[in-house]
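Okay, handing you the structure first.
A single protein chain has been removed from this complex, and every other one stays in its place.
Our next item is subunit A:
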């Protein structure tokens, strides 16, 4: 590039203004709205478009210079007929005959078509100042209208017409032009008359006549379709000062696929109905003031899948969708397995925090026992078949997922399918899992669509489940939805209570989320929490494999209920502490010993991780200054950072058992703990809670996760690193 161009380039760059933010937002909204409209129209089966209009469009497209020329010639012919004495004679004769007869005989079909198109034509006739300019090569004929005074345009008494005879009889010219002014009615009658009268050698092709007439009705649609296409139509219709493609009145807009809101009001707001529970991050606590931290465990994994689906689509996930504990607990960890009859084994590790070497991480892990033999299960699939499920990553994925899962069931397990919204009721009677064909065909017959049936899907599912339940069996309802919780109980609190009641009868509830767009993550989580179940979000078939095949027994068979954790920190050793994640799982201190209070479940083989960040006494990282008037705790035993208490109920039991263990200075964090730390750091970065992380960013998270990846037999951890790298790129914008 030469200097000239470089100069120009820099000048041009300097001159190019930044887009106005408001306009930009309006444009984006407009585009999205049109996108949505397009999806909606695409959803419905498209009836064959109006063939008449299409045919007329085709004709109009075919109207080239040649056609226009013929038309011009016809217009002159009309002039001659009207003006010359010979023509007048003919015309008066013709008047006697009655023009209707002629028009019906000659262009019967075209008038009827014009009449059909008339409703479309009416509207623009008011706004249009119809001056028609047809450009021929040899005969420079300009026919402009002499408008009626009430149209309010500039009075131009004499139309400039090149044929000298015409000038002598302006009155007739006006007559003729009148015909053109209301083209949809009179023109079809007049034009053929001319052809008829002139007869010899002057043939007006029907398409030309119709092109003129219907041009008014078609042109706007035509612009819409052909918007960016090159069109070689030489007929230009001038429509006043109106920019005709986009400034039409509202009635016109119905005909356009593209909607231009004149003023984007609140109604133009994007309807994204995804809901995530809003949480404020756990605050830093001062041990001397609040030494006790209590929470319920959480084995949900939905947050990680949601984050992955966002990142894979090239977007940062919504901050509230990132629940740190769910991110951490998504991964299988190689924690020490319980021995003997204990349902799970706690492991505590304390080591230097990766993002602040003056702080420590307390890593608390529970590994649930693997079960070798489980009792028979009764599963009721409650499947949302509303129209919104009709997307590749919803119902079809759900069917595939359940097919995968079926292979994991044992012959004595029973399956039933209940649908809600759209198709009605129980679609599969309780069927033994060994009868695969019956279950598979019932699954295949599921189809999404229709409006919400509003039936009591949930109640029905539970009543089916109750008929299936038997002594020593596990019964569970699995709700699969994209966020439409119209299950028969509309009040969320009533819904939660209902599920909690049913939980007491031994029927549990798990929730599987599919698809994005109106994913109601908050409700999903709340329901599963109340139903003693797990909430998982299934975005890919491999996620279905993980949740419903690899970890099926964990998802469906719990080995310990109402697992609560309480930690009392030792003020002599710990100045400040912070629980990372578990915001939605916090319990009050007194709830710990109250067996009535519900908490999370641990499934067979599940592992649960909780991470505290603690600041040791005397560390330079302490954020709060000691208070002057508080009693300083006497130097006690500082070997113990705190004391861990854990309560759980064995399945079927109402009373909890207590496990206690001190948090002592132990080995440094092993690979498993370091990977969990990397994920917790990553999740905090995604949530934008990096105030505690200092300079620690994505690069450090990637390095830490890579170094602690271990065997990674399923590739989950490599995938996490991939997501970190994605987030790093996306977050830079």
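We adopt the following convention: contacts are C-beta pairs under 8 Å (C-beta built on N, C-alpha and C of every residue); 3 or more make two chains touch, one makes a residue touch a chain; residues count from 1.
Keep this in mind: contacts and distances are computed from a predicted model.
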For the chain omitted from this view, which of "Peptide ABC transporter substrate-binding protein", "RNA polymerase sigma factor", "DsbE family thiol:disulfide interchange protein" or "Chemotaxis protein CheA" is its UniProt protein name?
"RNA polymerase sigma factor"
For the chain not shown, which residue from A:20, A:412 or A:639 touches it across the whole complex?
A:20
In the whole complex, of A:31, A:541 or A:658, the residue touching the missing chain would be A:31
List the subunit A residues touching the unshown chain?
2, 4-5, 7-9, 11-12, 14-20, 23-24, 26-28, 30-32, 34-39, 42, 227-230, 236, 238, 241, 243, 245-246, 257-260, 270, 312-315, 391, 516-517, 722, 725-726, 728-730
